[in-house]
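Starting off with a structure, shown below.
Only one protein chain is missing; all other protein chains are in place.
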Amino acid sequence: MIIDCAVYQDGKRRPGEVALHEAYEAGHADNAFVWIGLYEPDEAEFDSVRREFNLHELAVEDAINAHQRPKLEVYDDTLFVVLKTARYVDTDDTVEFGEIMLFIGSQFVVAVRHKPASALGDVRKQIESRPDLLRFGPGAVLYAILDRVVDDYQPVVDGLDQDVKEVEGEVFSHAGTNPAERIYLLKREVIEFHQAAAPLTEPLDRLVHSLVPGMHGELGEYFRDIQDHLLRVVDNVNGFRELLTSVLQANLTQVALRQSEIGVQQNADMRKISAWVAIVAVPTMIAGIYGMNFEYMPELTWTFGYPLALAVMAGACIVLYRAFRRNGWL
Amino acid sequence: MIIDCAVYQDGKRRPGEVALHEAYEAGHADNAFVWIGLYEPDEAEFDSVRREFNLHELAVEDAINAHQRPKLEVYDDTLFVVLKTARYVDTDDTVEFGEIMLFIGSQFVVAVRHKPASALGDVRKQIESRPDLLRFGPGAVLYAILDRVVDDYQPVVDGLDQDVKEVEGEVFSHAGTNPAERIYLLKREVIEFHQAAAPLTEPLDRLVHSLVPGMHGELGEYFRDIQDHLLRVVDNVNGFRELLTSVLQANLTQVALRQSEIGVQQNADMRKISAWVAIVAVPTMIAGIYGMNFEYMPELTWTFGYPLALAVMAGACIVLYRAFRRNGWL
Amino acid sequence: MIIDCAVYQDGKRRPGEVALHEAYEAGHADNAFVWIGLYEPDEAEFDSVRREFNLHELAVEDAINAHQRPKLEVYDDTLFVVLKTARYVDTDDTVEFGEIMLFIGSQFVVAVRHKPASALGDVRKQIESRPDLLRFGPGAVLYAILDRVVDDYQPVVDGLDQDVKEVEGEVFSHAGTNPAERIYLLKREVIEFHQAAAPLTEPLDRLVHSLVPGMHGELGEYFRDIQDHLLRVVDNVNGFRELLTSVLQANLTQVALRQSEIGVQQNADMRKISAWVAIVAVPTMIAGIYGMNFEYMPELTWTFGYPLALAVMAGACIVLYRAFRRNGWL
Amino acid sequence: MIIDCAVYQDGKRRPGEVALHEAYEAGHADNAFVWIGLYEPDEAEFDSVRREFNLHELAVEDAINAHQRPKLEVYDDTLFVVLKTARYVDTDDTVEFGEIMLFIGSQFVVAVRHKPASALGDVRKQIESRPDLLRFGPGAVLYAILDRVVDDYQPVVDGLDQDVKEVEGEVFSHAGTNPAERIYLLKREVIEFHQAAAPLTEPLDRLVHSLVPGMHGELGEYFRDIQDHLLRVVDNVNGFRELLTSVLQANLTQVALRQSEIGVQQNADMRKISAWVAIVAVPTMIAGIYGMNFEYMPELTWTFGYPLALAVMAGACIVLYRAFRRNGWL
Partner (left out) sequence: MIIDCAVYQDGKRRPGEVALHEAYEAGHADNAFVWIGLYEPDEAEFDSVRREFNLHELAVEDAINAHQRPKLEVYDDTLFVVLKTARYVDTDDTVEFGEIMLFIGSQFVVAVRHKPASALGDVRKQIESRPDLLRFGPGAVLYAILDRVVDDYQPVVDGLDQDVKEVEGEVFSHAGTNPAERIYLLKREVIEFHQAAAPLTEPLDRLVHSLVPGMHGELGEYFRDIQDHLLRVVDNVNGFRELLTSVLQANLTQVALRQSEIGVQQNADMRKISAWVAIVAVPTMIAGIYGMNFEYMPELTWTFGYPLALAVMAGACIVLYRAFRRNGWL
């Protein structure tokens, strides 16, 4: 699907709608270039574009299949750029990845967007308000899109940061939950995000140092600005990795400790119950002795035999109780 | 065993079967090269090839022994390439490795395949349909085979990804199993696969930057495409390594927690049983006391002595029951 | 807010207060430069500065937003430097980060300070006492500020070192606490500090090797001195990371051991109580037997039946006591 | 002790025994070189050699003391090479290290072997059968010895691989052993072996790229062959390190699980015993009640009092038994 197609001359958008074939022609004018935005194009649409701009078959193949690695490749006089967009989905704490592919020639930009990638309409409007940059030609469009993609990484970093802090809170709280799975899934997400963002540093480095043909020298500083943001993102992501490894380790300690504390409490209960049973067993034994049916048991005939026996029982209990208390068992 | 032997002239296969010695001759024509496919050749067969193309003794030695490291070596005017093929075996979740060795001169390609490596017949057919590439000479064959080998890594990555997800599921499920062994074996597999795939990045880098003699400049972009796929594979494999380390750690937490929860439940049972025993011990003691045979025990002669005793017993039990209940022991 | 604004000529500060617009003019004199200190400037103030010194829009944007990565960027004839200041807050054992941004041209220095960064008034006084350095122009100011920022890292390192030693002490003490959370938070702090300090090594390297335009060659040795301090800081921080990983692991061992020792003690108590109950159970059983009401029980009529029974009971208890004692149960 | 001393001319060994001083002279002929093999030489022997070939004092010092790091050093026109040999000792699963030092000039090779290093007689015979290589001079001897040393690493790798597999088997078996010590000692061995083998990659790299003076260019490919083997060895060793770290972690899980399972079984036993005791306690209590000596206990005079009491006892036992059974306690 063609989203937008416009011709830019001397940094300004030519007014009016342009059909694809008009755009091709218009793009050959001096100081002009075409910017075509495609959304999951079908083969026919793409074929026209491909032939018009003489795109390399390998780049085209990559552009149709999603799941590429972020990269910037130079094919003769055309650049092929793959970008991974990332979006933090608040509802289920996950990161959603999209893809944008760009073909950039001296007089054209073809932007192919794959499904979950955010629309580029905004980017177009924004850069159109900067004729001073657009004058630098297609490179300015590359800058604008890169800038947006990398800026969009920041909310992901913030979301992950939030998540890391939440699991930290959970690990060290006394709620008694075991966030091992959440930590692990977060780590998985962080690794995936790293794989989306980190490979972009190398192409940006080439852009900063003007090692990519066809980019106006003035843009170098703009690309450096993006690179700087990207490095900050990557630094943060690496920090998350290390923190999550530590928090997983700390979680083991906390879970083990918590379980162990439950066990210790239970053992203390058991000890207490057993101590009471032990105390009760003694008068039971004494009672048993005086319940024996021997004919000659002098105590039985004593007037104060019974109260004495009770006293002995009570005494034994008190002695035991005190001893157990002293040991901390009761 | 000679699998196939063909002469390519100007990017097209010369029709008809060619015997080995005919191929040698034909290969000297302008814009022509021979492509000989061998499958675990015996010494005699190989010796003929070796003498014809003047292959270096060290390369030949490596080609006969399997278990080489992936590499690309330049011997004067001959390239020697070792590739590790990988195949994910669904039936037992393992990865099977094979080997392909290539000798590439300006007018010949000798491909030696070792047992579990997949046949190259397909590759031959595919590249024969691209005379525009075959025109670049033996380098095009190297491209075609490298492309296939690296493309074949993708299903392995997918299989391993599946396995990692399965063990994750197992670790965090409530099935109560201990997948430590499976995680470990998976890690072993991932390391082995990394050792097969990763060393290829360096030779591909040299191919991309045209640092290998005898490769047509136009092929650079094609090799870059392969390199890109390979880097994606290596990225994924490194991700698996890190994930498996984490999941092994998480598994320890889960197993420890699960065992500990069983222990806690058992302790709670024990506490409950002991509490009941303690309750029963009290009326037993009282009964014992009134079972004593003292002559002077006034209570025994009371009319309501017996019901009173029962009431005391019941009362004691109720008091204990409530106390234990309050403590959460019952 | 403008903090200070002065003109330096031949390494000496021109006396008297200077308004902003005067400073601009004065700064064009030979061997002179302006140094303007701003504290969280509002847009209007900054706009005047920006227009006067023709600062690049990207640098200005970075200077207004805090939370930048430490860096040194060259824009045509202006340097833009971002520094992270760090301060160890004793009261709650945390590290507080601030930011200083510098715009450095051949005849001006604009220093922008963000909130928690420490004031630069001291630095100004210190460097003003060194006309031999100030003679080198704005580079001397860069040196002075860098030197202060990196020197201020040392107390942070000392504070973290103290903290690491405290958690070590806690882990290996017998206090029975679990410092897992503190270790983790310390690690988080160390990672954050690393992210503030480590990226500065690269710009300093460029300064040391005179790869930054507009810096007097003599200053190279001064920048090397700073770099040396920075490297020491980074070395220490890396050491902390490794130590904290180890201490977290050691803490798991200590906590597990401590809990386990409590459990062992409790088990020993239980065993002791149970052993006493078992001892008492035996005379209870014997007493029970002689409490049976069979008509023909010859022992009951023996004159010494009762003492004999008591003796048997006592004997059984003694035997059991000795056996349990031998087993270490009592 | 002088083991062997021979002169090689045009790639062939001059027949007959040669005394040391004859060798010195003979070695000055065109296309000739001397190869002297020493075994733990005493100072006198070595001194003669040192003076004859003008060996550097530092190299000589290193050659006499064992325990060097593998290295290749260039002293003016002499190479000094230190190699670590390794041998897997099957009887006690350990790796034994030896040392070989080589002094290589344009017309001589002095090989010094230290005790546990394997004899070089074989190497000499093997390379003597290759006059085409020996013609390249002393470099060919270096190749031959390096080739042997690195080839001899393979059995060590195989032995360690076997050991790793054995500990894996032990960890995941149900034998109930704790191979932590063996894993640790294996890791120690692997680290030691890595320290012996890995430093050789750098000198080999220099040899491959002909950065070492005095080596014939044709030998480059031969050294590359050795380097390739060495890299394979190092790859394997690194794999072992990672595997052993994982297996140590997995072992902790297995040991903890196993112990915990024993504990769970014991607890289940205890619960069962306690449950039986609890069941028995109830009829004991009832019997106690009817053993009381109250004068007015109507049940005692009932004709069916006794069987009724028994029935109540039995009933209580059955009810309890069923309840315990339902809870899974019996």
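All chains are identified by letter, namely A, B, C and D, in their written order; residue positions are counted from 1 within each chain.
By our rule, a residue touches a chain if its C-beta (ideal position, glycine included) is under 8 Å from a C-beta of that chain, and two chains touch if they have at least 3 such contacts.
Values in this document were obtained by computation on a predicted structure and should not be read as measured data.
Screening D:His56, D:Arg135 or D:His216 for touch with the missing chain picks out D:His56. The omitted chain makes contact with just one of the residues D:Pro116, D:Pro131, D:Gly214 or D:Gly305: D:Gly305. Touching the chain that is not shown, out of C:Leu20, C:Ala250 or C:Val312: C:Ala250 (per the contact rule at the top). Residues of chain D in contact with the chain left out of this view: 56, 58, 62, 68-69, 71, 73, 75, 178, 180-181, 183-184, 187-188, 191-192, 195, 199, 241, 244-245, 248-249, 251-252, 255-256, 259-260, 262-263, 266-267, 269-270, 273-274, 276-277, 280-281, 283-284, 287-288, 290-293, 297, 299-306, 309-310, 313. Chain C meets the missing chain through residues 168, 171-172, 221-222, 224-225, 228, 231-232, 235-236, 239, 242-243, 246-247, 249-250, 252-254, 256-257, 260-261, 263-264, 267-268, 270-271, 274-275, 277-278, 281-282, 284-285, 288-289, 291-297, 327, 329.
In this section, only the chains that are shown with their structure count from here on.
Taken together, chain C and chain D share no touching chain. Counting the residue numbers that touch the partner chain, chain A and chain C have less than half of them in common.
Superposition on CA atoms relates chain A and chain D by a rotation of 145 degrees, given as a multiple of 5. Computed centre separation for the pair chain A/chain B is 24 angstrom, with centres defined by C-alpha atoms. Here the CA centre of chain B is 39 Å from the CA centre of chain C.
Shown for chain C are the residues that touch two or more other chains, namely 291.
If touching chains are joined by edges, the resulting network of the protein chains shown is an open path.
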